[in-house]
Each structure stands twice: as structure tokens, then as C-alpha cells.
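A protein chain is absent from this complex, but the other protein chains hold their places.
Here is subunit A:
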Amino acid sequence: MRPILLSGHERSLNQIKFNKDGDLLFSVAKDKHVCAWWSANGERLGTYQGHQGAIWTVDVSPNTVLLATGSADNTVRLWNIKTGECVKVWDFPTAVKRVAFSPDGSKLLAVTEKRMGFLGTIVVMDIKYGDDQLGNLEDQADEPSLKITCEDSKATVAGWSFLAKYIIAGHEDGSVSQYDPKTGDQLENVQAHEFDHQINDIQFSPDRTYFLTASKDKSAKLISARNLAIMKTYPADTPLNSAAITPKKEYVILGGGQAAMDVTTTSARQGKFEARFYHKVFEDEIGRVRGHFGPLNTIDVHPAGTAYASGGEDGYVRIHHFDKPYFDFMYEVEREQLRK
């Protein structure tokens, strides 16, 4: 497979996201603009201008009308994807580290940083999609409908479970917790990863019944959204920044690498800047994809499972469209199952 290299950013990537149809890819980096790309050929559709600081996170609404971004300039911005206009700005006391639309797109959660005397919070905003012609998108609620304050350990990442029944958050201390999105109560908290090893990414399965966490403790874990039971563990030899579940084939993709500050002293090979593919069920590593010159900060998989993209500390996004061997690979037991 020949990767498509996207070099629209001047600094390291923070998050990339495919839309639900997989035709668009959004990327945010430490430079101040958001890029939208056509995933098929790597053509840039446009950029969303307006943020004043590094952008940490991006999410796209399920109907590909609105784009939410969270930035170090303490704002969450909502963009009209088609025109590139900013339709709403929410101000927060601290930087925003993660935004996520609920499965139906009616709510948006944002994780704010713990800093300057403010505790880390998870806030939920109600999102409206204007009138029938998708006009009047500026009409959004000013105040969040819910605010969850994380008192023990700040949340670093968060997402919505199936049917928006729970909010799942990963914490700085390596624990994962489950919140009720109606009342904001913490329902459960599990020390999923080693203590004091931050959870860097959380991504859900297509039906959102389970999710995958990537942690600094050099492992990724597959956890059930219902009761936070740890189902699978994927050990790696390097701190992980991102982990994604692939639809269509039962794999997971992990990305990481040495922390950016230790990178200059090591070669690309030793730095372990590779995307690692594990079999989701058997937990075996089945291959790696090289290419980045720095740690992988973010990975996202095409919702149809035909491609994946990775964004690295080197400022590049690489879109890989899988070729035949990827789809053909099967374990012996899988093959037997198929014959029956």
C-alpha cells in the first residue's frame, strides 16, 4: 500500500478524525488551523481559521454538518463543515483536551484541563442543527447542560457509550470511570491501567458497547462499556498515544513511541515509531507499519475499515488504504469457521 502524505500542518498532530461516511478526514495540530481532507485522494478541502492556540482535539457530528474543536486558547469552537465558518465559541477557564459528539449528535462533551486552581471538568453542551436547510447553525445554547467535576484525578479523555447511556472517561492516574450523562454521578471507577500512567486515548467500537484505551503504561486495553470489565490487553514496548479498533477485520491498531523530548537521541528504528497491528481477539501482534519520523500521536480508522490514518509528532498525516493481504489474513480457526 502506498500511503498518502498530508503535510498541511506545521507542527505535531494532536488528533485526526474521519467523518461517519469516511469521505472526509479532519486533523488538528499544535499550529492554529484545522484541516479537512478528502480521504480518497488526500486533497485538502479547506481549513478552519480562528483558534488562537494549539488545538488539542476535534470531533465531527454524525451527520457531517458541524465540527467541534477544543484548543489551548480555552475555547471550544463549533464550525460549519461545508463553509468553514465558525458558528459558536464557548469559553472555558482552562484548555480543552477532548471533545466528543454523542452517537446521535445531540450532545457534545468537552474535557477541560486542571490548571490555575481550576479542577478538571467534563461539560456537556446541547447541540442544535438549525432549521431544515441547515441554516441558522449559530443558534446554540450558551451554557452547558451538565458539568461533571473530577475531584481526585483529572479526566484526560472521554467519550459516549452506546445510546449515550454513559459517559466514559479516562483519567490521568490510569483509571477509567463511568458517569451518568443525566445526573453527572460517577457510577463506576476501575483502575484499568497502572497507577499514575495517564490514559492518552479512548476509542469506541462501532456499536459503542466496548472501547479501547491507550496508556502511557505501554499497553492498550479493551474494556466493556457496560461494567468496565477489562476484556483484552495488548502489551506494547513503548508508551502508547493512540489506539483504534478496526471495523470489518478484527484488529486493533496501536500507535505511540518514545516521548517527544527523548526522540532526538534515537534513530527512527529504535524510536518505535510504528503503527502496531494486533488481532483483537487473540491479542497477538500481527504486523507493523513504518513511516513516521516521530511518535504517533493519533490514529483513526475509516468507518468502513478500508483505510486508516495516523498523525505523528513529525507533522505529517499518513492515510493508508489497505490492500489485499490485509483483508485476506485469517487465523486457522477463522478459516475453519468459514468453511463450516
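Here, a residue touches a chain if its C-beta (ideal position, glycine included) is under 8 Å from a C-beta of that chain, and two chains touch if they have at least 3 such contacts; residues count from 1.
Following the convention adopted for this analysis, contacts and distances are computed from a predicted model.
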item	value
Protein that the absent chain corresponds to, by UniProt name, given "26S proteasome subunit RPN7-domain-containing protein", "Nucleolar complex protein 14", "Eukaryotic translation initiation factor 3 subunit G" or "Alpha-1,3-glucosyltransferase"	"Eukaryotic translation initiation factor 3 subunit G"
Residue, one of A:118, A:162 or A:331, that touches the chain absent here	A:331
Touching residues on subunit A - with respect to the absent chain	1-8, 21, 23-24, 33, 41-49, 64, 82-84, 251, 277, 284-291, 318, 320, 322-323, 325-326, 329, 331
